[in-house]
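Heads up, one of the protein chains got dropped from this complex, but the rest are sitting where they should.
A and B are the chain letters, set down in written order, and residue numbers restart from 1 in every chain.
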Amino acid sequence: MLETRNLDKSFGAVHVTRGVSLKLERGERRVILGPNGAGKTTLFNLLVGELTPDSGSVHLAGEDVTALPVARRARQGLSRSYQKNTLFDGLTVEENLGLAAAIHTGNATRLHTDSLARPEVREIVAEVAEQVNLMPYLHARVSEVSYGVRRQLEVGVALATRPLVLLMDEPTSGVGPEMAKGFHDLLGNLPRDLTLLIIEHDMDLAFDVADTITVLNYGEVVFDGLPEAARGSKLLKDIYLGSWEDA
Amino acid sequence: MSLDLGFWTLQALNALQLSMLLFLLSIGLTVIFGLMHFVNLAHGALYALGAYFAASVAAVGGYWAGFFLAPVAVAGVGVLLYSGLIQRMRKSGPMAQVLVTFGLIFALLDITRIVWGDLALGLEVPTLLAGRVALLGVEYPVYRLFIIALGQAIFAALAFVLSRTQIGAMIRAGVDNDAMAACLGINVERLFFIVFCVGCALAGLAGAVAAPLLSVTPDMGLQILIPTLIVIVIGGLGSLKGAIAGSLIFGFVQTFGAVLAPQLASVLIYALLAAVLVIRPVGLFPAKE
């Protein structure tokens, strides 16, 4: 469903992504682990097109999308959430979801109709609000809801484009362990055919949701396999936990 | 009109003279932008004030008294503006700052009318720089050569200060990343203040040297504002290189456009600006990409 071949990216002398090749099957849930600065977010930016790779390619549903701009890739089914909330602060939760759903349903550029009043948009908004527990907050403005709810909305907005592949950049960053657990339970409610790629800092949480695990270190894939294999891996402990303790 | 060597020399000198005048104005504006992230639209009004100060002082103490006192006086006005308005606006975002300086254009325009009246003032070229000299086959006014030399001297001095001195390094650091500069122990606020005042003084100087060429009127600041803005946007905001490059491009396009394609001249420079913004939205030599 989503594949990268030998992705490379440097900023000046700093080599942040080195020959990354990944392959996600339809419906696969993969977690990317790695210490700070391992190049996880850069990889996301390369996948969605916010950065252009120096070499290598990105394929979505079998098609080479490396040359496509961000918006085109998004319309072909690639959606992402951000590590830092990237929401429409002055608007309500419903409007936030509606903006995304309007783009997906082709109502975002229509002049003769209010996109949020369209039944197909309302349907998606209601469904996504249900999926990520936003029903009680639909009419509140983003600036009025708690940080945890905003994190849920961050993923909700990405979901409202009805993607084939959803990239989540540390969806639980900054929330307490209780909420993070609850959040991972929510991921269980998502349709099974949705392909998920999740950057996660907390290893235990990662093992909860992952079908497969990829570990990045210094921009390189150093582990790629099943969670069970990762759990016992000395390599993973050295890189990941070592640097975790350093930090 | 004969298109011989003399013609080209004459036009090139005219273009150079216009470029240097614009350089004096744009360098202050662009460095202020680089450091403080806002465009002081009242910069043109400060140039007009410089011309008025120079004309007034010259009427009493001669040209050179005006030449040296006008930049000081305009820097003084800069101190007032900075402490009265701009410092208070530091946290309100660039748009609010631009709007305040927009209001200043209106206010300063009428203040110059109140103080100096609506009639144009004149200023004589000093005897030392009067007359013409033969140069590369053309007779050229000494005073215009003086402006060219002055602009180049200021450019050289600024290039030296920015690249070789400690304060230059601080300014470069501030343009690059002001938060980082503050972390390195640079007093960023004081740096802003100094740069703002120097920028104002240069605008005043530009007004003083332009005064004998043009008549001194309240709206001269408004007339020079657009060319100055075009210069810094073509050149790229925040950089010395951009200011000099933008000034030269504007000076030459404007001057040669006016003689070679008079119908297109004024449209030409705006078309060039639009083209630069389309191809390189941040200008030719921005301080940072």
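Just so it is clear, a residue touches a chain if its C-beta (ideal position, glycine included) is under 8 Å from a C-beta of that chain, and two chains touch if they have at least 3 such contacts.
Operating definition for what follows: contacts and distances are computed from a predicted model.
S.K.: One chain is missing here; what is its name in UniProt, given the choices "Peptidase M75 superfamily protein", "Amino acid/amide ABC transporter membrane protein 2, HAAT family", "3-hydroxyacyl-[acyl-carrier-protein] dehydratase FabZ" or "Cytochrome C oxidase subunit IV"?
M.R.: "Amino acid/amide ABC transporter membrane protein 2, HAAT family"
S.K.: Who touches the missing chain here, B:105, B:195 or B:287?
M.R.: Answer from the full complex: B:105 touches the omitted chain.
S.K.: Identify the residue among A:103, A:125 or A:215 that touches the chain left out of the display.
M.R.: Considering the complete complex, A:103 is the one touching the chain left out.
S.K.: In the complete complex, which positions of chain A touch the hidden chain?
M.R.: 48, 50, 70-72, 74-75, 79-80, 82, 86-91, 95, 98-100, 102-104, 107-116, 118, 139-141, 143-144, 157-158, 161
S.K.: Contacts of chain B with the missing chain: which residues?
M.R.: These residues of chain B touch the chain that is not shown: 33, 38-39, 85, 88-89, 92, 94-96, 98-100, 102-111, 113-114, 222, 226, 229-230, 233, 237, 263, 266-267, 270-271, 273-274, 277-278, 281-282.
Assume only the chains that are shown with their structure count from here on.
S.K.: I'd like to verify one number: the distance from the centre of chain A to the centre of chain B, where each centre is the average of its C-alpha atoms, in whole angstrom.
M.R.: Once rounded, the distance between the two centres reads 49 Å.
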